[in-house]
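Have a look at the structure below, then the notes.
With one protein chain held back, the other chains of the complex are shown just where they sit.
Our next item is subunit A:
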Amino acid sequence: MSGRAGLVVTGLGVVAPTGTGVARHWAATLAGRGGIGPITRFDASGYPVRLAGEVRGFDANEHMATKLVRQTDRWTQFALCAAEAALRDAGAHPSQEPGLDEYDMAVVTASSSAGNEFGQAELGRLWSRGPEHVTAFQSIAWFYAATTGQTSIRFGMRGPCGVVATEQAGGLDALAQARRVVRAGARLVVTGGTEAPLSPYALVCQLSTGMLSRSDDPETAYLPFDPRANGYAPGEGGAVLVVEDERSARERGAARCYGRITGYGATFDPRPGSGGEPGLRRAAALALADAGLSPKEVDVVFADAAGVPELDRAETDALVALFGPRGVPVTAPKTMTGRLYAGGAALDVATALLSVRDGVIPPSINVRPSPDIPLDLVTEARPGPVRTALVLARGFGGFNAAVVVGAP
């Protein structure tokens, strides 16, 4: 809509199986170095799912005081680490930024399974030893809003707050919520999402969907759009973005601008079994209309890429309906990380912005698309101008979201 200030991304922070830190993540992603491997955080050998994308070598104590480590789950620690990096990247120090009022700075995160490891430990204390063994931090570490709360406290951000839960679509819906609060007057928003779903009970919960891969080979555990597709590997981590009102970023002399968020759309699927068309195509069309772009102007699509044959077919249909057969390069760098749930779409947006910055489309690894699938799937890093990227995400149960990312 005309007259509205643009939304720009001025800082990125990444904690992912591909690496902690934007530079490490991006180098691994372009090189096609996958981070999926055997689960090491506990003995998963007795489970039917034994592979995942773990964040290796993450020590929360390197990023925050012991006191804060003790009162937070790993999922929140990932986010605090990524938020600190993103704010540093943006050159925005909330407590000392001249002209940026503490009420002008907001925090909106995507949340999905929340404080799994922390919560399971406390449930264990309660049920094996008794109520008096539940610690004072359970009430603030387990619940879905812990990350937004701790982030606002850590960085002194007193503006609007938000927590959006739409499973794997959450990162995009949080970004849209960030855009809303900017349009309502906030100047800077810390947004994105992380997930730490690799504790035993959380993994057992995920098994119930039947959508996780049972492969023991990291090269076959997540093969979207491939005839061998057999589900997905779960993963942990995510990304945090600093987004700002464009004029405000310019006024404060923001260090850099990765790109702008120009379009968004969200839909919900018809009830399972009703036979209606899934909502993904509509979400993408809404996002393009919101950005004022035609499909021809899209240089790359970051696919949801479920790795579940039926869902891959539905996404293929949506892409063909919008772009025509092989009408646009499609990639799924999440084949290197596994599906990160609340962290997944946030990481895809970060990766899309890096793709725009460097003019190269990152690959989907391990996949050998069938010639019958009418998609131009990018399986080797592909150089070329990337001015506009469309990021798609679907959340378990029927959520669809799409975001258009544009060059600065």
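The working rule: a contact is a pair of C-beta atoms (placed from the backbone, for glycine too) under 8 Å apart; a residue touches a chain by one contact, two chains touch by 3 or more; residues count from 1.
Just so we're on the same page, contacts and distances are computed from a predicted model.
Asker: Considering only the chain that is not displayed, what protein name does its UniProt record carry among "Hydrogenase 2 operon protein HybA", "Beta-ACP synthase", "Cytochrome P450" or "ABC transporter ATP-binding protein"?
Answerer: "Beta-ACP synthase"
Asker: Where the complex has a chain not shown, which of A:26, A:78, A:144 or A:323 is the residue touching it?
Answerer: Result: among the candidates, A:144 touches the missing chain.
Asker: For the chain that's not shown, point to the residue among A:10, A:166, A:248 or A:366 touching it.
Answerer: Reading the full complex, the residue touching the unseen chain is A:166.
Asker: Using the definition of touch stated at the top, determine which of A:99, A:156, A:227 or A:324 touches the missing chain.
Answerer: A:156
Asker: On subunit A, where is the contact patch with the chain that was removed from view?
Answerer: Contact residues on subunit A toward the absent chain are 42-44, 46-48, 71, 102-103, 107, 111-114, 120, 122-132, 134-136, 138-140, 142-146, 148-150, 152-153, 155-167, 170, 173, 177, 180, 184, 200-209, 266-272, 276, 279, 282, 341, 395-399.
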